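Scroll down for the structure; my scribbles are underneath it.
Every protein chain of the complex appears in place save one, which is left out.
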Amino acid sequence: MAKATRKSSKRMTVSQEVMIQMIDVHKWYGQFHVLKDINLTVNKGERIVICGPSGSGKSTLIRCINRLEEHQRGQIIVEGTELTGDLKHVELIRSEVGMVFQHFNLFPHLTVMENLCLAPIWVRKMPRQEAEEVAMNYLERVKIPEQARKYPGQLSGGQQQRVAIARSLCMSPKVMLFDEPTSALDPEMIKEVLDVMVELAESGMTMLCVTHEMGFAKTVSNRVIFMDEGQIIEENEPEEFFNHPRSDRTKLFLSQILHH
Amino acid sequence: MAAEKKEALVLAKPPAKPPIWNDPRYRALFFQVLVLGGIILLCVFLVHNTLANLARQGIASGFEFLGRTSGFSISMHLISYAEENTYFRAFLVGLLNTLLVSVIGIVLATIFGFILGIARLSKNWLIAKLATVYIETLRNIPLLLQLFFWYFGILRQLPGPRNSIALFDTFFLNIRGLFSPQPIPQPGFWWIPAALGVAIAGIIFLARWARKRQEQTGEQFPVFWTSLGLIIGLPLIATLITGFPLKWNYPELQGFNFQGGLVLIPEFVALVLALSLYTATFIAEIVRAGILGVSHGQTEAAYSLGLRPTPTLRLVIIPQALRIIIPPLTSQYLNLTKNSSLAAAIAYPDLVLVFAGTVLMQTGQAVEIIGITMAVYLTISLLISGLMNWYNKKMALVER
Partner (left out) sequence: MSEKKQHYEPGKHPDQAPPVTAVGAIGWLRQNLFSSWSNVVLTIVALYILYQLVPGVIKWAFIDADWVGTTRQDCSREGACWVFIHVWFKQLMYGRYPEIWRINIAYLLLVVGMILLFIPRFRWKHWVAVFLLVVYPMIATVLFTGLSAGNIEAWPYRLMVLSALAIAILALLPLLGIRRERSAVVAILLLIFVPLWGLSASSTWTAGLLYGAPPWAAFIGVLLATLPMVTLAVALMFSQWRTLIWEHFWQLCIVVAIITCVGFLVPLWAWQDTAGSTPPWVMALTAALLSLAAISPWGYERDAGLPGQLARLLLPAYLFIAYLVFAGPPDFLNFGSLDWTANTEPFFASLKETTLPEVETPLWGGLFLTLVIAITGIVASLPIGIVLALGRRSHMPIIRAVCVGFIEFWRGVPLITVLFMSSVMFPLFMPEGVNFDKLVRALVGVAIFSAAYMAEVVRGGLQAIPKGQYEAAQALGLSYPKMMVFIVLPQALKLVIPGIVNTFIGLFKDTTLVLIIGLFDFLGMAQLAATNPDWLGFAVEGYVFTGFGFWIFCFSMSRYSQYLEKKLHTGH
């Protein structure tokens, strides 16, 4: 698997400012208890990797943060705003939290440029020209400025995912959520997406990342969270997490994912 | 075989020509000539028989009959028509009646179908179930049966003019049809459509201006609500200023029937009802499929960018759903137009009843008349599907 090669986590700083706080969060799908008593605090500039077996609730957890899923008990506070049924709060938080999906979810009927400009124009009320300048800037950062006038269907998977990242960045979010961003990609495309993510981390972005890319977890993250059956089993710095896992379930999971 | 091959290799002879029946080009040619020959033979056979039969039965051929006097009356005509008019005029009357019922049916079916389709996706369980029951019931019952139900079962059972069902004393429903007041414009009436025109022009201008301003400054303008205000407000003001220059010609009971007012004959009402209620179920399913066809990920992506539900619907969901909806929707429109020919069964004077029915009976020129009738429907179908193909090519999502 592609590995993020640069040992760069040392350079990145973590402030004490709290970005996201989840207190005693519970969620049910019908009768099924998906998230159980989740407590998590994310500081500004933190890069958190969430891993765990499939069906452990990790995607649900980050989808609760911008309320794509509703939680039934507990509190989620993003940048001092609590997520409740109040639509104004939800909109505010969604415009401050970017999200990248496993299947990109680009809008196929709009060009890459239009994909990028849609939210800045309609949410941030930016003039088109300015929005396009911002968009071009981010397209250059993800290294595909030449694709601006194409449609998503004309791009490769890796390029599409990079467009999706740029689309989120255009809203200048304070936090980025990644929901298995490389799982739907071919091996040779994973690296180009991971490189963009590493660069993003270096720039000091707060990131929550559900991924199976352990190389990325080791080099870029400053905290790894292991989830199983809707609970946070273990939470540690990457070095400790990989070298001295505490619980048996973590050990089992690591042995399965690292020696295949 | 093997030895031959070897020899050919050694001597490097030019490859032998394949036998003629194994050469794909000759084969293709042969099959095509065969098919073409068969078709020509069939045509010769049919034309020969037809000519012989026509000669034997003493039926004239050619299109001169179109210029002859028809001698029958038609109960509903959009253009002036009387018994002394020609068959061609009767054809036009029938065609216009077909087009009228189709257009009104299409408009109503679309409105009703969209409402039903969205209702079926409603989060409200009761509404969704009601819509489902309606759709699953009506789409599985033949249209002709529904048409009969409305016409013979309901409208023909209505009381006579003397015992009409009255709505607000202005609309009267009886066995002769639906009578409603007819608007008669008075001097000064033209201000109202003029105001409407101004409103529409204003809206176009406003929409352009708002878009330009948004592109330059990012400011948004509530175009929809202003447009609604304009389109209602301006004609209303015009009406008030000119002092309501519209008189209504109310239907009145005189003797055995109503006089005056606007009459919708029961055949027309039944046909429009049946066509639109039936087609609406299919349109509802198309709309539902279109909306479901846009993956949930699209909504999630738009929401996670901070877009609110309304702009998400307008900018992301509807443009994609329409691409899925419009092609099958058009074919439903075509179906409705073709189904309007069921009019013949309840004696609504459409193209089939007037032309392929009465005119055919009178002249006996089956070949010409059925030919023209089919050609009309075929033209409509081909025109619309041609337009559709062009639209689809234009709107297709660009893929690799």
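Letters are used for the chains, namely A and B, taken in the order the chains are written, and counting of residues starts over at 1 for each.
Here is the rule we go by: contacts are C-beta pairs under 8 Å (C-beta built on N, C-alpha and C of every residue); 3 or more make two chains touch, one makes a residue touch a chain.
Small disclaimer: the values here were computed from a predicted structure and weren't measured.
Residue in contact with the omitted chain (choice from B:Leu66, B:Ile106, B:Leu143 or B:Ala195): B:Leu143. Of the candidate positions B:Leu116, B:Ala238, B:Leu307 or B:Val352, contact with the unshown chain belongs to B:Val352. Within the complete assembly, residues 19, 21, 28, 31-32, 34-36, 38-39, 44-46, 48-50, 52-54, 56, 122-127, 130, 136-137, 139-146, 148-149, 152-154, 156-157, 338-339, 341-342, 344-345, 352, 356, 360, 366-367, 370, 373-374, 377-378, 381-382 of chain B touch the chain that is not shown. Touch with the hidden chain on the side of chain A covers residues 24, 26, 28, 30-31, 33, 36-37, 72-73, 228-234, 247, 249.
One rule holds in what follows: only the chains that are shown with their structure count from here on.
Our note on geometry: chain A versus chain B, Cα centroid distance of 49 Å, whole angstroms.
Interface of chain B with chain A (complex): residues 214-220, 295, 297-298, 300-308, 311, 315-316, 319-320, 323, 397-400. Those residues of chain A whose C-beta lies close enough to touch chain B in the complex are 66, 68, 87, 91, 94-99, 101, 103, 105-109, 118-119, 121-130, 150-151, 153-155, 164, 167-168, 171, 177.
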